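Removed: one protein chain of the complex. Kept in place: all other protein chains.
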Amino acid sequence: MAERPLFIAVVGSASCDEPVAALARAVGQEIGRRGAVLVCGGRGGVMEAACQGAKAQGGITVGILPGPDRREANRYVDIPIVTGLGDARNAVVVRSADAVVAVSGGYGTLSEIGLALKMGRPVVGLGTWELSQQGRPAAAIVRADTPLQAVEEAIALAKMRIGEDGW
Amino acid sequence: MAERPLFIAVVGSASCDEPVAALARAVGQEIGRRGAVLVCGGRGGVMEAACQGAKAQGGITVGILPGPDRREANRYVDIPIVTGLGDARNAVVVRSADAVVAVSGGYGTLSEIGLALKMGRPVVGLGTWELSQQGRPAAAIVRADTPLQAVEEAIALAKMRIGEDGW
Amino acid sequence: MAERPLFIAVVGSASCDEPVAALARAVGQEIGRRGAVLVCGGRGGVMEAACQGAKAQGGITVGILPGPDRREANRYVDIPIVTGLGDARNAVVVRSADAVVAVSGGYGTLSEIGLALKMGRPVVGLGTWELSQQGRPAAAIVRADTPLQAVEEAIALAKMRIGEDGW
Partner (left out) sequence: MAERPLFIAVVGSASCDEPVAALARAVGQEIGRRGAVLVCGGRGGVMEAACQGAKAQGGITVGILPGPDRREANRYVDIPIVTGLGDARNAVVVRSADAVVAVSGGYGTLSEIGLALKMGRPVVGLGTWELSQQGRPAAAIVRADTPLQAVEEAIALAKMRIGEDGW
């Protein structure tokens, strides 16, 4: 490709209520509008809403699926990666991204946040887990108040990472 | 085997200070003393201290290593599993356990807590991450104040799990 | 997407001589020309030549990398998937494909052939491993004499598979 795109992961639950889906959709739109590739776990809920948003803006979507069958992918996934790895695929989702946006989310999302931080991927949170140890909040997750802000932060952090490491 | 042992995972950082190592060692001793198999990531820090404790009580230790080489295992690992999977091996550590004891810990430990809760494995925490969402603490991690209490809780919860699912 | 593309994997060694590279390049061209997505391990040799061929025809290329870093990808990979899984990523390459074309190849390629056949993915071979047991040749690999024939066979077999299972 002429120029290398950024890869931004969106992580969140495979089922969610409409307000959370609306947030995820808006995150996907901002990612698609900026020409970044959206990477996710390829399933429903937050993942589907984010992919829908990205496709509405002509973006490209990658779904890294846990199960053994491509039909698990939501309809907005362009490139389904069929891992058959179960929850271990979470490590592949975040490792393939330059930055991660976490939208709300359950325990799977918590594991993706932990893996991303372990691997040095910046994590931007939108209504997601708050972490502390010994009563002291951990500042590892960059908090955002809106989808626009979340994606702008994620892209800025991703560019810094790219700057350090090359593509 | 005449009777199936329980498998208890101990998760925590690959490097730690001596007070944390002492906690991990005591956790390992309690696991070994009760005849449960200690499962861990096989490396240094909390993992090594826990294995040392278990071996001191004649226990069996399994180390599920991230890298491609068995020599990464600490010296107290009886059964090294060499995955070459990198951080994705965290999913194998917790999936192989009936219950998980988290001792202090960093982001890798956070990912193991998330994966364990996702998979329905009970997690007992000893000075580890505290989780909340929208300002509300999440009660998913069972808090313990001492290594003895942590292991007793983990074994009780593991037995309940076994009771539900069989070995 | 309006219509779902086929996903064809090309497997072969990470280093190869020019005659084998020419075969792989021609395989990639035929895949790209037909609008199928080329999936591979993302590295050099056969993988790079196949990606180069596909890109020359405006195709899309996916590289499922073994290591922890995107920079391992050859320059013709559009969508790098960074697994960090080592050789275990071979299972993800073939599982993500509707059919597999094996071009020459070493032991890694042999493992991908075995995994593909285990998972029910059709395998077309171009100068690759020949298998037998107890002196009887195994007919599992469909032999092709030219890149054109290999890709036509792979696409025909992939369509049959899709017909059975849906996308």
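The letters A, B and C name the chains in turn, as written, and every chain counts its residues from 1.
Basically, contacts are C-beta pairs under 8 Å (C-beta built on N, C-alpha and C of every residue); 3 or more make two chains touch, one makes a residue touch a chain.
Values in this document were obtained by computation on a predicted structure and should not be read as measured data.
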Residue of B:M47, B:L85 or B:A99 touching the missing chain in the full complex: B:L85
Identified contact with the non-displayed chain, of B:C16, B:V37, B:I141 or B:A154: B:V37
Which residue of C:L23, C:V39, C:A91 or C:L157 touches the chain not shown here: C:A91
Among A:E30, A:E48 or A:D87, residue touching the chain not depicted: A:D87
Touching residues on chain C - with respect to the absent chain: 85-92, 95, 104, 106-115, 117-119, 127-135, 138, 140
Residues of chain B (touch criterion as defined above) contacting the omitted chain: 1, 7, 37, 60, 62, 64, 68-71, 78-85, 91-92, 95-96, 119, 165-167
Missing-partner contacts on chain A, residue numbers: 68, 83-88
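In this text, only the chains that are shown with their structure count from here on.
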Identifier of the chain whose CA centre is least distant from the whole-structure CA centre: A
Interface composition of copies chain B and chain C: same or different, split at half: same
Farthest-lying chain, centroid of Cα atoms versus that of chain C: B
Computed distance of Cα centres, chain B from chain A, in Å: 28
Rounded Å distance, chain B centre to chain C centre (Cα mean): 39
Residue list for chain A, restricted to those that touch at least two other chains: 85, 91-92, 95, 119
